[in-house]
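Note sheet for the following structure.
Missing here: one protein chain of the complex. Every other protein chain is in place.
Lettered A and B in written order, each chain numbered from 1.
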Amino acid sequence: MGASAQRVLIPTLLIGAMFIFIYLPVATLVVFSFHDGRVPVPPFKGPTLDWYVRILANPKVTGATMNSILVGVVSSAVAVALATLAAWGLARHRIPGRRLVEALILLPLAVSYLVIGVGLMVAYSSGFLGKSLVLVGIGHVVLNLPLAFAIIYVQFDREQAKLEIAARDLGATEAQVFFRVTLPSVRVALIAAFVLCFTFSWDEFIVAYLLSGFDPTLPIVIFSLLRTGLDPQTNAAGTLVFLVSIVAAIIFELIRIRKTTRDPAL
Amino acid sequence: MTQPSDLALEDVSKLFGLQRAVDQVSLRIEAGNYVVLLGPSGSGKTTLLSILGGFTAPTAGRVTIGGADMTLTQPAKRPTATVFQDYALFPHMSVAENVGFGLSVRGVAKPEIAARVNAALALVDLAGFGARAISAASGGQRQRIALARALVIEPAILLLDEPLGALDLHLRRQMQDELRAIQRREGRTFVHVTHDQEEAMAIADTIVIINNGKIEDEGSPSRIYWRPRTRFSASFMGESTILSAKQTEAGMAETPLGNLPVVGLYGAHVAIRPESVLFEPAGNSTLLGTLSITEATFQGSFARLKGRIGQTEISAKVDPRRAPPVGASLPAFLAPDGAVLLTE
Partner (left out) sequence: MQVGFPSAQASANMVSPEVAWDRIERRRGLMLVAPALLWTLAFFLVPTVSILGLSLYEKTGGRLGAEMTLANYERFLDQHYFWQSLINSVEITGAVTVLSLLLAYPLAYMIAYHVPRRWQRLCLMLAVLPFWTSYVVRSYAWLLVLAPNGIVNQTLLALGLTAAPLKLSFNTGATILGFVHFFTMLATLTIYASLVRINPRLVLAARDLGASGWQGFWRIIVPLSLPGVVAGAFLTVVVVIGDYVTPQILGGNNQLVLPQTIMMQIQRRADIPMAAALSIIMMLVIAVVYLAVARRLTARPA
């Protein structure tokens, strides 16, 4: 075997094997969601859409889906807004104790979701917020704020600072600088951060499990479906959840690719 | 007399930690002048420009424009506009939106913005480019867009921070001429920062040489070239042979090459430009001695020579067609007023 064949063959085999490992569970999930049989194991029979019809007719599932969308959209918007202001403030202003502030905002990244959930439960679930979707949303902002901050903060680099300086020099007020130069020049990162926060919120289980009370989000309803064991209905629900995450992830990826190819200077 | 847009720095200093980026600089710039701040990188010239533009607050001192104190005035409120080093064009706006930005934030009506943007683009030879994306513009075009964007708001003073630094040599020379022409046509004050002494000489009414945060020299290009005040300006602006000198009587000084006629009032050194070293006697020239050539470099329109008279190294420039070969020895003469006393 030639050296050049080796150079192609080994990487191809290795990447191929890893792809099988990575896709095996997801492919099984999706394929057997169309399985025409009561237990989603080989050999495959079908296909059928019965399980999708059933799952979409389940009011628990549709209600939880609406809850998940609501929490995801609102908490991501809040996280991105707070992160944007903080990132701009820290990057553009000399703030006393800047390192401390940075560390504090990023700190929740280093703490398990479980601890954040337990903390909010201990501190707030007996108060007026109770266990509710609002508290879940607050929790998701806590989880996503550092992430959004990290993504947006790196956008406020020297290049971007010069744009703001130029705008001020041309007579823009602080508000004009922010809305006409700052926000548009980092808009790609803002959208990317929003999409990313949404997928994390959409997939998040433990905080919602501890805090949602009587209004469960979708991952909790799917978790409760697992009690019945292997069931093509769960495959169908899981496939739909996966689909939404994948669409969001692809949007996120496309935004990044478009950004790096279109504005190489940024 | 103070014109509406006369610019003055009074005892301005800027410290970064313990480092003095600008050290007690006082400078007066008259309206309508093309002033070039010339200095090596790290000399403080960019900090000075940024103090003028209002991007940096001085540690001490005052900035006045037309007699009004502007030390604490924000950039937006100053009658200045800046062309930034790498232009800082807004990537999310078209060429016309970039140029019109300053008018738009002032609430100028749209039709007027369009008209003034078109006029500004025409001024920089970019008529018809308005709808293009910034990413589609070349380096030279970006430079012009940045210029148009700053000029359209009709600043009393235009600040240019190494505006030609990103361009290749050919484009640089061309843009120098255009900048100069635009400044004449518009009659505004231009303050231009560069480290390129040829650019400075080609473009300036007044050159201000800055080194170590201080003004070394200030005057017209020809004055600074032919009568540099300090050792630094004699060697930074072009090339000079610098010799120690001791004044013997008015207009004469003892140097390693003998007692030479000098210009200037006092100083412990003289500078001799390569062009002032002649190989044929001319009216009023002085014999320096016999120069033995150690190096000859062809530079196109001239040849650069290095040689020795006794132990003293001398630089000279000659017509390349008449350049003596390395190793040749020949008499060298000092042109009239060729030796200039340096005060520092």
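Structure notes:
Following the convention adopted for this analysis, a residue touches a chain if its C-beta (ideal position, glycine included) is under 8 Å from a C-beta of that chain, and two chains touch if they have at least 3 such contacts.
For clarity, every value in this text was computed on a predicted model and none was experimentally measured.
Only one residue from A:V188, A:L210 or A:I255 touches the chain missing from this view: A:L210. Residues of chain A that touch the chain left out of view are 7-8, 11, 14-15, 18-19, 21-26, 28-29, 32, 39-42, 81-83, 85-86, 88-96, 101-102, 104-116, 118-124, 138-139, 141-142, 145, 149-150, 153-158, 174, 199, 202-206, 210, 219, 222-223, 226, 230, 234-235, 238, 241-242, 245-246, 248-250, 253, 257.
Chain B meets the missing chain through residues 14, 57-60, 71-74.
Everything that follows uses one rule, which is that only the chains that are shown with their structure count from here on.
Here the spacing of chain A and chain B, counted between their Cα centres, is 54 Å. Interface of chain A with chain B (complex): residues 162-163, 165-173, 176, 180-181, 184-185, 187, 262-263, 265-266.
Partner chain A is touched in their complex by these residues of chain B: 53-55, 74-77, 80-82, 84, 86, 88-93, 101-102, 105-106, 135, 149-150, 153.
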